[in-house]
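Heads up, one of the protein chains got dropped from this complex, but the rest are sitting where they should.
Here is chain A:
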Amino acid sequence: MQFLVGGGLNYEKSPLELRERVAFRGEELGRALPLLRQELGLEEAVLLSTCNRVEYVGITQDANRCRAGWARFLESYHGYPANWDAYSQFRQGRACIDHLFELVSGLRSMVIGETEIFGQVKAAYEAAHRMEMTGVWLNRLFQTSFSAAKAARSRTFITRGNVSVSSVAVELAERLFGNLAGRSVMVLGAGEASEKTLRALEGRGVSLLLVANRTYDRACELMKELHGEAIHWSEFLDRSVSVDIVISSTSAPHYILTRERLLPLLERRKGDPLFLIDLAVPRDIDPSVHSLDGVYLYNIDDLQLIARQNLEDRAAEIVRCRRLLEPYIERFAQWADQRQKRSHGSDVMRDFRTA
């Protein structure tokens, strides 16, 4: 009799201090997967290791041996003894399928809806497939889960809206200008926060990057990495006329961009929108400029609020996502049932719940 099993450590139940001790690098899978198969008594096996989880999925004849073998496997591979059973989860049958489908769709991620997990699971599956560790069951299971995740991502808003400050800023810029290719950005203050946002914007094809810093050398240093232009602090106001996005993150104790300084610039811009991102605390840009036509000012609190709201919106999409995954799970279950009848003895879909 064959069982579909899965389990391991994840951020919900095990602390980072433990997870980091048992993480597997890609090149380690060649040694880890055969050992996992041996210790857990698996006929097919996939091992997934990311910063948030170390998990396995497999087919076994003996579910109890598999459950007991996980701690043994971790200890024998990493040589680090701990009460692994207390931190580990174990699933069987339908619970295992539900978990995998939701995992690939990003519903089980720390940041709900993040898409990186899809690539990570795919890479783990492909590595196992290359090593001939997967067979008819896991091949079908993983392929179906990928199709389900693609459908969930495209038909719901589970991935919509960014959840970090820099990516929210980039998304807002895209909502304002459409394609960012050909747009120009100016950064005031070469701090870490603005550098992150600048890098994210550069990745979207922004054509002109300007950095103005009170210390000119620091601006030059940053621009060496980002292939832009460092300008003197005294020039920033004049150059603002031709840019679309201004990111400010200086340590100035007062506003450096006020309504009075901005108004003459706007006259020269002829109605083109100007996106101001104020990442500084205390703020660099006078909040009253937001009321000017064509000027959109977002400070660090606004961006954080949007990021939080996006995360809540994603969480609200979980129910829709699950409803969308259901037919794919049913389709796999039907296929498994038919195969089970043909092969007499497999009980892969047996409805065990998380132990």
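Points to keep in mind about this one:
The criterion applied here is as follows: contacts are C-beta pairs under 8 Å (C-beta built on N, C-alpha and C of every residue); 3 or more make two chains touch, one makes a residue touch a chain; residues count from 1.
Keep in mind that, in the parts below, contacts and distances are computed from a predicted model.
For the chain that does not appear here, its UniProt entry gives the protein name "Cytochrome c biogenesis protein CcsA", which is one of "Competence protein ComF", "Acetyl-CoA acetyltransferase", "AAA+ ATPase domain-containing protein" or "Cytochrome c biogenesis protein CcsA".
Which of A:Arg65, A:His78, A:Arg214 or A:His290 touches the hidden chain is settled by the complete complex: it is A:His290. Here the missing chain is touched by one residue of A:Gly6, A:Gly93, A:Gly113 or A:Gly161, and it is A:Gly161.
In the full complex, chain A touches the hidden chain at residues 154-155, 157, 160-161, 172, 174-178, 267, 270-273, 290-291, 293-294, 296, 298, 302, 305-306, 309, 313.
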